[in-house]
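The complex appears here minus one protein chain, its other protein chains still in place.
For clarity, chains are labelled A, B and C in written order, and residue numbers in each chain start from 1.
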Amino acid sequence: MIYAFLTLWIVGALLIIRESKIIRMIIYLGIFSLISSVCFYMFGAPDVAIAEAAISVFSTVFFIVCFEKHFGLAVGVSDVTPESAENRTNLKKYIPPVVFTIFLFVLFIFFIPENPANSYLKDQYLSLFSRDVGGENSVTSIYLGYRVYDTLFEALMLLVGIVSVTHLSRYCETSVKEGKPSDINRADIAVFTIRVICPVMLLFGIYLILNGHISPGGGFQGGAAIASFFVCRYMIYDIYDIPIERIIMVEKIIYVVVVLLAVLFIFIGLHSFLPLPQSVYLITMNLLIGAKVTCGLIIIFYRFIAFERR
Amino acid sequence: MQIAGNIIIIIGIIFMFFGVIGIYKFKNFYSRILISGQIDTVGALTVIIGIAVKHGISFFSLKLLLLAGIILLLNPLATHITARSARLSGYLAQEQEPPPHDKKDGV
Amino acid sequence: MYIFWIIPVFLILYIIRIIIGPSVWDRLLGMNLVATKVVIIIIAFASLYELTYLLDFAIVYEIFGFISTIFISLFLMERKKGGKK
Partner (left out) sequence: MVFDIIEIFSVLMFFISFYGLITSKSIIKSVVSILLMESAVIMFFLSIGYTSGIMPPIGQNPETETVADPLPQALMITAIIIGVAVVAVNLIMLISLYRQCKAKDWDAAKKKSME
């Protein structure tokens, strides 16, 4: 069955590459992300699958907001020159990239080393993580324990991305504070049901964060779930009263706290002095990382939404 | 218990098969969205109830019922908003082809 | 289990519908249907292994597929309104 899903994955990519109209491409991208998330799940990685499913919403939302609000109707007409009779005679301009790509593919296939995968490290991690770091989810234990450097640099990369987004987008504070009335034509049933669903999503995000060390989930996934709560909030009320400057400051402070906590617990070894259970460290780090990811995604989303309406 | 669960799952799969037929049979968009929206929700719910029956009374089937509630709440709403969006954008039921702005804007 | 062999056939049929669907809303409808079918596969997988925590992924999948469908359809509606002005 995994082969059927992988074939659908490849077909989706071919559709995206061959499609010439942007809004169809965005819908195909949403379907493609959902299918790739299921493939991750089939490979025995539910953590990665939850993260991909949460992030696919945000990439779709960014693309559709960018396409809709900033380009408007102008881009939709034709982004690529239409496939007409003159292009059909011009077929030979497609031949060099195809040949080049196939050449690289064959080169890659023939250039692989002939060693089987070494499973020594996997056995070590699986037998020792519960004693060294604690918890039952070995993925969370690895990215908060053995590989905490990667997590710190990932948080730094997210912070750099947010800073560059806020610098590149011009944005007027006064129009944001007023809170413009909605121009989305909404149905009452939709508003009511989304109001019912919003607290469920918030609760579910908190559940994912707090149970991150014993079940699939963790800081990243729960943070993305809580940030999608704010997407729903925008869909209902359509106001921009989020204090973005303050959220950026909060995010920087959280980053410093994350670095300090990791240094105290992992590199100095504070938990060997204190009589704390090991899961306290895991839960605290998951909460902080979840708050940081939430702040980052909220800032990027509201910057995208409020860019044009200044 | 196993046999009853299997029978309920097969009934749900037959519902889904009707949904697949309906999505190809009708030429009109609103007929398609009506048939597939209803039958698909009912088929998914039936399959979930069948799996819950196979597991008996346990934590697993309790969580499955929560999931069934979420599907019952969200799935009709998604089809409703899609149909409403199509109607308000001027996609009329009588037309066999997409409206002219659809082609012109390259949607 | 037989679900694992029947549901991918349905998925392929839905994707053919998505490819030939004449308008955007057909594709949105297909996206919603694909999300529901995939939720059923996830549940069957979790039921095969008897692992309860795999059902979290099904709930996440349902909610997030719903959000992206609704966001795309709301923006399509808003666009038409802006065009009328």
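In this text, contacts are C-beta pairs under 8 Å (C-beta built on N, C-alpha and C of every residue); 3 or more make two chains touch, one makes a residue touch a chain.
Quantities reported herein were computed from a predicted structural model and do not represent experimental measurements.
Undergrad: Looking at A:139, A:235, A:282 or A:295, which makes contact with the chain not pictured?
TA: Selected residue, touching the omitted chain: A:139.
Undergrad: For the chain not shown, which residue from A:58, A:204 or A:229 touches it across the whole complex?
TA: Answering carefully, the residue with contact to the hidden chain is A:58.
Undergrad: Among the options A:162, A:209 or A:225, which residue touches the chain absent from this view?
TA: Of all options in A:162, A:209 or A:225, contact with the hidden chain holds for A:162.
Undergrad: If you put the missing chain back, which residues of chain A would it touch?
TA: Residues of chain A in contact with the hidden chain: 2-3, 6, 9-10, 13-14, 16-17, 22, 25, 29, 32-33, 36, 39-40, 43-48, 51-52, 55, 58-59, 62-63, 66-67, 70-71, 74-75, 79-81, 94, 97-98, 100-102, 104-105, 108-109, 112, 114-117, 119, 121-123, 125-127, 129-130, 136-140, 142-143, 147, 150-151, 154, 157-158, 160-162, 164-165, 168-169, 214-216, 218, 220, 293, 296-297, 300, 303-304, 307.
Simple rule for what comes next: only the chains that are shown with their structure count from here on.
Undergrad: Listed by label, which chains are in contact with chain A and with chain C?
TA: B
Undergrad: Using CA atom averages as chain centres, what separation in Å is found between chain A and chain C?
TA: 19
Undergrad: I need the residues of chain B touching at least two other chains; which ones are they?
TA: If we look for residues of chain B contacting two or more partner chains, we find 70, 74, 77, 81, 84, 88, 107.
Undergrad: So which bits of chain C are touching at least two other chains?
TA: In chain C, the residues touching two or more other chains are 24, 28, 59, 63, 70, 74, 76-77, 81, 83.
Undergrad: Contact residues on chain C for chain A in the complex?
TA: So the residues of chain C touching chain A come out as 4-5, 8, 11-12, 15, 18-19, 24, 27-28, 30-31, 34-35, 38, 41-42, 45, 53-54, 56-57, 59-61, 63-65, 67-68, 70-72, 74-79, 81-83.
Undergrad: Looking at the complex, which residues from chain B come into contact with chain C?
TA: 9, 13, 16-17, 19-20, 23-24, 29, 32-33, 36-37, 40-41, 44, 47-48, 51, 54-55, 59-60, 63-64, 66-67, 70-71, 74-75, 77-79, 81-86, 88-91, 97-98, 101-102, 107
Undergrad: Show which residues of chain A lie in contact with chain B when the two form their complex.
TA: Where chain A meets chain B, its residues are 21-24, 73, 76-78, 185, 187, 189-190, 193, 196-197, 200.
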